[in-house]
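I have a structure I would like to understand better, so I am pasting it below and will then ask my questions one at a time.
Here the complex is missing one protein chain, while the rest keep their positions.
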Amino acid sequence: MPVRETGSVKEWQRRTGRESLFHWVLWLIGIAIFAYCWQRISESTTWFFVWDAPRIANDIWTRATPPRWEYITQLGKPIWDTLNIATLGTIFALILAVPVAFLAARNTTPSAYLIRPIALLIIVSTRSINSLIWALLLIAIIGPGVFAGVIAIAIRSIGFCAKLLYEAIEEIDTTQVEAITATGASRWQVMAYGIVPQILPAFAGIAVFRWDINIRESTVLGLVGAGGIGLQLSSSLNVLAWPQVSLILLVILAAVVISEWVSAKVRGAII
Amino acid sequence: MSAPAFDVTTQIGKPWKKPPFVQNPLLRWGLLAGFIAYLIAAYMTIDVNWARVYEGLERGKQFVLAFTSPDFTSRSGDIYDGMLESIIMTVAASVVGIAVSIPIALGAARNVAPLPIYLICRGIIAISRALQEIIVAILLVAIFGFGPLAGFLTLSFATIGFLSKLLAEDIESMDRVQAEAIKASGASWTQWINYGVQPQVMPRLIGLSIYRIDINFRESAILGLVGAGGIGATLNTAFDRYEYDTAAAILILIIVIVMALEYISGIVRARVQ
Partner (left out) sequence: MLRLDKLVKTYKTGDQALKAVELEVPEGQVLALIGPSGAGKSTLIRCINRLVEPTSGKVQLGDVELTTLSSSGLRRERRRIGMIFQEYALVERLTVMENVLSGRLGYVGFWRSFLRRFPQSDVDEAFRLLDRVGLAHMADKRADELSGGQRQRVGICRALIQNPALLLVDEPTASLDPKTSRQIMRLICELCKERGLAAIINIHDVALAQMFVQRVIGLRFGAVVYDGPPDGLTPDKLTEIYGEEDWEATIEAIGDDEDEEVAAQ
C-alpha cells in the first residue's frame, strides 16, 4: 500500500483509538519488511557499479546508436520462426485447453471431487511457470530449437486459456442448456447445441488475446535457445554488438505493437 | 400479423444450410486456404529433429517421475537463498512499483491531468508495457551489474506499466458526479483526489496490486536466467546438470507459492468489494 496516504491527519480521526493503533502497527510492520528487503538487496549490490551506472548507460547508448540497419536482412527467418512459435503454440494450447476447461468447469465436469481438482491443478501449474522456464526444461529434454519453443508456449498457455474458458463456461445461461436437454438430446448434443454456441465468442476472444501475449513471449524464448529472434539477440549480446542489439529491440517493439493492433482489431470484430 | 410475403412452398423439399460465418464465398475459401497454406509452411520450416525428440522422451519421463520424489535437501542452501531473494525482490519491487504507479496513473487519466502531463505519463506506460521484463533485466544488468538490484528495478518498472494503465482506465471511467460534488465544495486538487477519486478506485487498486504481486513473483523466477537475482539462477543450474529432482523441487515451491498468493488474493478481493 502506498506510503503517501499516511500523511493525511483527517484519516485517523474517523477511526477509534484501537483501530488507529492497529493501523499504525500494520504500517510499522509493512515498513519494517520493506526496510529489511531493501537492506538485503543493498547488501548483494556492488554499489560501485551503481554509481558508475550513468556513465555506463551513456556508453551503451552511444555504442548502440545508430542501429545497424543492414542487419535486418538476417532477421527475416528469425521473425518467421517467432511468428510460428506463437501461432502454433497458441493452436496446440487451445486444442488442449478446451477439454481441460470442460473438466474444470463446475457445471460440466464429470466428477467434482476427482477430476475437477486434477484439471485445476493442471491449470494452476502450467500458469504459474513462465514460458522461459518451460523452454529451459524442454531444451534439456528434446534439445534446442523452434520445436521446444512451440511446446513451451503451448504448455504455458494451457492454464491461461483453460482458466478463462472455464470461467466462461460457468457463466453460461443454464435455461438454454435446459431447453436443449428437454428435447431429448444426448450429452454431446447438449454440449454442441446448448453450451458451445454460448462460449464461442469468449473462446475466440481468448485465442486472439493469448496469441498477442505469445508473440511477446516468443520473442525472448531464443535467449535460452528455443528459437526465434531471441537467438539473434542472445548472440549479439554475447559479442557485445550493440548496434545489432538496438535493431533487434526495435524489431521486437514493432512486432509487439503490430500484434497488439491485430489482436485489438480481431477482438473488436468478434464482439 | 404483418409478415412480408414469403411463400413457404418454395422452401419445401429443398435442403437447408446454415448461413456461413463469412458471407463472401471467395473471402471464405481464401481465408481457409491461406490458413492451411500457412500451417503447412510453418510446419515445413520448423525442422523437428524427431530422433532427438525420441531420445528426449526418456529424459522427459525421468523429469515427470522426479515430481514424485522432489529433492529439497541436497541443494537446500541454494534453493533457500534463491527463493528468499525472489521473495525480497517481489516485495520490494511491488511496494515501490505500486507507490510510483499511483501518481503516474493520476497523470495518465485524461479527466484528472492536463494534456502535457497526460502525454508524458502515457508515454512512460507505453514504454514499460512494450518492453518485456527479461529484456529490461538484460539492459539493467548491463548497466547496474549482476544482482537483485537489477531484478528489483526491472519488476518495479514492469509494475508501473501494468498498474498505471489499468488504474488510469479505472479513474477515467469513474462516476463524475461524485467527484464533481467534492470539487463543488471548494476542495483543493489534493483534497479532491483524496475525497472524490480515491474512494472510488481504492477497491480496484487493492485488487490489481495483489494480482501484480502474484505476477511479480512469477516473473522473479526467470530474472535469474540473465543474472538479475532470484531463484532462476539455481533453476538454470539444476537443468544444466540434469538434476531433475532439484528442478522439480523448485518448480513445486513456485507453484505452491503462486497458489497461496492466488488464494490470498481471492480472499482479499472478496473483502474489499
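Order of writing sets the chain letters: A and B. Residues in each chain are counted from 1.
In this text, contacts are C-beta pairs under 8 Å (C-beta built on N, C-alpha and C of every residue); 3 or more make two chains touch, one makes a residue touch a chain.
Owing to the predicted nature of the structure, the values given are computational and were not obtained by experimental measurement.
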Sole contact to the chain not displayed, among A:Gln74, A:Gln189 or A:Ser235: A:Gln189
Identified contact with the non-displayed chain, of B:Pro19, B:Pro114 or B:Gly186: B:Pro19
Missing-partner contacts on chain A, residue numbers: 173, 175-176, 178-186, 188-189, 192-194, 197-198, 200-201
Residue numbers in chain B that touch the chain omitted from display: 1, 3-4, 6, 8, 11-19
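Assume only the chains that are shown with their structure count from here on.
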Of chain A, residues touching chain B in the complex: 1-4, 8, 30, 33-34, 36-38, 40-42, 44-46, 49-50, 53, 56-57, 60, 77, 80-81, 84, 87-88, 124-125, 127-130, 132-133, 136-137, 139-143, 145-147, 150, 216-217, 219-220, 223-224, 233, 237, 249, 252-253, 256-257
Residues of chain B that touch chain A when the two form their complex: 38-39, 42-43, 45-49, 52-53, 56, 59-60, 63, 84-85, 88-89, 91-92, 95, 98-99, 102, 130-132, 134-135, 138-139, 142-145, 147-149, 152, 194, 206, 209, 218-219, 221-222, 225-226, 229, 232, 235-236, 239-240, 242, 247, 251, 254-255, 258-259, 262
